[in-house]
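Just one protein chain is left out here, and the rest sit where they should.
Chain naming follows the written order as A and B, and within any one chain the residues start at number 1.
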Amino acid sequence: MSDPKQSRPKLARRDFLKAAAVGGAAALPQAAAAQQPAAAPPAPAGYAFLNAQEAAFIEALADHMIPADALTPKGTEIGIHIYIDRALAGAWGKGDRLYMQGPWKTGVPSQGYQLPLTPAQLFRAGIDSSNASCRKTYGKTFDRLDEKQREEFLAALAAGKITFDAGPPSRVFWTALYQTVMEGMFSDPIYGGNRNKAGWRMIGFPGAIAVHRDNIEKYRDKAFPNEPVSISEMS
Amino acid sequence: MVTKLKEVDAVVVGLGWTGGILAKELAEAGLKVVALERGEMRTTADDYAVPNIRDELRYVVRHDLMMDTARDTLTVRNNPSQEALPMRRLGSFLPGDVVGGSGVHWSGHTWRWTDMEFKARSMYEERYGKAFIPADMSIQDWGITYAELEPYYDRFEYTAAISGKAGNIGGKLQDGGNPFEAPRARDYPLPPLTPILASVMFDKAAKNNGYHTFPRPSANASRAYTNPDGAKFGACQYCGYCQRFGCEANAKGSPHVAVIPFAMKNPNFELRTHAWATKILKDSIGKKVTGVVYTNVLTGEEFEQPAGIVLLCAYVLNNVHLMLTSGIGAPYDPASGAGVVGKNYCYQTGAGATLFFEDRHFNPFMNAGGSNYTMDDFNTNWNFDRGPHGFIGGYNIGGGFNTALPIGYRPVPQGTPQWGRAWKSATAKYYQTAMNIGASGSVMANRANYLDLDPTYKNAFGQPLMRMTFDYKDNEHKMGRHAADTVNAIAKSMNPTAMNAATARTDPWTVVPYQSTHNTGGAIMGVNPKNSALNKYLQSWDCHNLFVVGANAFAHNASYNPTGPVGALAYWTADAIKNRYIKNPGPLAPA
Partner (left out) sequence: MMKISALSLCLAGLIATPALAEGDAARGEKKFEECAACHSLEKDVNNVGPSLAGLFARKAGELENFRYSPAMKRSGIVWSPQTLEAFIAEPQKAVPANRMPYAGLADAGERADISAFLAKTGK
């Protein structure tokens, strides 16, 4: 399969960007184009929160939900698993901005999240329960399922057809899990996901560069040259 | 132990739009003013500058500029038969939590509410008879008129750098503006923003359907601007990071640009950040307030700040909470209808359609906070006969984008898979080729929608959380159906390749997802202390040296964004204090 980056049109803007990054006399468009690196294989990342079982689940999930094709590399090559691990290890995962005082009651759906769990605790319990459910149905954990079984399980989880035995409500887990996959795909790369801005490239989102006062007219009904820029590239 | 500080002339609780305006105006009138702001100072140069501000995860998803629900939140339920449970994280609405308040992260939509709101009960009764208003709909006239507020709307529009096009100057209709607006003395300070493609397409379709579209008035400076006080605004860059973000170009009308710097420059003014107000103190007979108790959240120390005048300028919900925890005004009782504090809490409703055009390219990430054409044919248009439809209030419709960033905005036609290759290709295709048409609708006050103190849950200071009891009623459902039909008719006339149609909401109000930070009521203005907490100058009927300034004063909620009248009422109150109250302290309106 061809490198998705190479399949996209080269744009003058990209060359300038490279020129600026290199600077000085080397900053000629041809020289910059010649220096285009192929997407370097990601270095093994290591985990700050997920244990081995959980990491295997998240990696399998990321690659199943975001398969490689002409649009992007697969989920783990984009760093979605790393995004999720870091989010769970950090303040958000530990319940930052979450009101954590009881009494704890289920309430009605319109009252929103009511579990006595931080996101990290919810993921731990949710992954464990998902694997238990997979073992019951397929005799093995999610990461060991074949593609068809993974699809079947996720479809059932998303549709609310899976009930966790003694675990958190499966829909609450799925909603949080799905949201973090999307965050890993589309948040700024400083958070560990969206590696090489693959998510932004896929949809033509230019990232942190956003001075469009003249572009409203200039690119009316036309594609904006898509070489996204991340926060770190302007820092 | 509470440390008692030296008395000042006025203490302002909360330094956003209303606090900023009042602090500036009163300090310039010679009063010694202290502002207590529970959040921290943030500046354009250090906090809202490129590139760090362009972070959707931090500002939109993780609410970096918003209130911290771990410390303080409220409990919610749809009706009194339910047990209220805490809103454990933000969702439906997002009060701000820094100097500048929600005025930092708003989009800037600035409207003039008209006598259709201020005289809602009398106008509907006159036209349709008393029986047209449902028995449980507790709308009442506000006690103020559009004519009284007009100069103050003007003042706020020129302060906050509003871009727009007048529709009615002194009774004369203006081409290209809103023909249904009330007469204004002059045009907006800045011309309208450049319309984006989606907005242009909506504009054309709505006009073809016989409607009257106009550019949405918004605090996004269409070109560089210096306001009457000398605050300098850059030109809006259509960066697409407006709602939920501070503006890196100082192009958004925000209190930390437009008014607060002038208060800060004045030696009569002092700002204390990280100062969390917990109680308003009353004198022994309860006829006046004497000051505010607050906690320095950096140290935990408690202080009492005595003051001649107390101005509550926090978010709607926090103003009402402070009234309730301080025992000022009789709490509202939904069973008997007696009491006033907590009464007539309102919100907004809406309906929206997503349109997909395979041959169009929208670049949705290019937009200003207010780059949407809008129509008021079913809103401030009093000629629209509500009689056959049986609802009170109205809705405006706009077409375009606002904050179309990719974690939150990934439109795909209904039925698209949620992941996998098909999801990827649909997401890639439709991000660029979809647009929205949305209706925002009013919510009329109802006897059963109110705010009070929760019996169970507490905040970080050991105080009861506020309890919100709210749901949409039949009136809103009828309007929602009408709005969805109108949106869908316009959308279909545009012949999209595919469309996710607007549907009227029938389910209860929920705390997720985000809907709007347009909560109103709870300490409302009026003409009678028996059914309102404040007089027309936003002065407490109970304690004449207490003013409660914000959308808490709205007797019901219109379809419009609230900041226009919030800003105008702040200037109106400032004038009443400067010109009348200081000279002759006492009630400014007869009970």
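Rule of thumb we're sticking to: a residue touches a chain if its C-beta (ideal position, glycine included) is under 8 Å from a C-beta of that chain, and two chains touch if they have at least 3 such contacts.
Note that the structure is predicted; figures quoted are calculated from it, not measured.
Colleague: Looking beyond the chains shown, say which of B:Leu5, B:Ala29 or B:Ala49 touches the absent one.
Modeller: Answer from the full complex: B:Ala49 touches the omitted chain.
Colleague: Write down which of B:Arg223, B:Arg421 or B:Lys478 is the residue touching the left-out chain.
Modeller: B:Arg223
Colleague: Have a look at B:Ala249, B:Ala353 or B:Ala426 and name the one touching the chain we're not showing.
Modeller: B:Ala249
Colleague: In terms of residues, what is the contact footprint of the unshown chain on chain A?
Modeller: 13, 16-17, 19-21, 23-25, 27-28, 209-215, 229, 233-235
Colleague: Under the stated touch rule, tell me which residues of chain B contact the chain that is not displayed.
Modeller: Here the touching residues of chain B are 44-45, 49-51, 223-226, 232-235, 237, 239, 248-251, 257.
The working rule: only the chains that are shown with their structure count from here on.
Colleague: Over in the complex, which chain B residues touch chain A? Could you list them?
Modeller: 50-52, 54-57, 61-63, 68-70, 73, 76-78, 82-91, 194-197, 235-241, 360-363, 365-366, 405-407, 410, 418-421, 424-425, 427-428, 431-432, 456-458, 507-512
Colleague: Which stretch or stretches of chain A touch chain B in the complex?
Modeller: 64-67, 69, 71-72, 92, 95-101, 103, 105, 107-114, 151, 154, 158, 178, 181-183, 186-188, 190-191, 199-200, 202-208, 210-213, 215-217, 219-224, 231, 233-235
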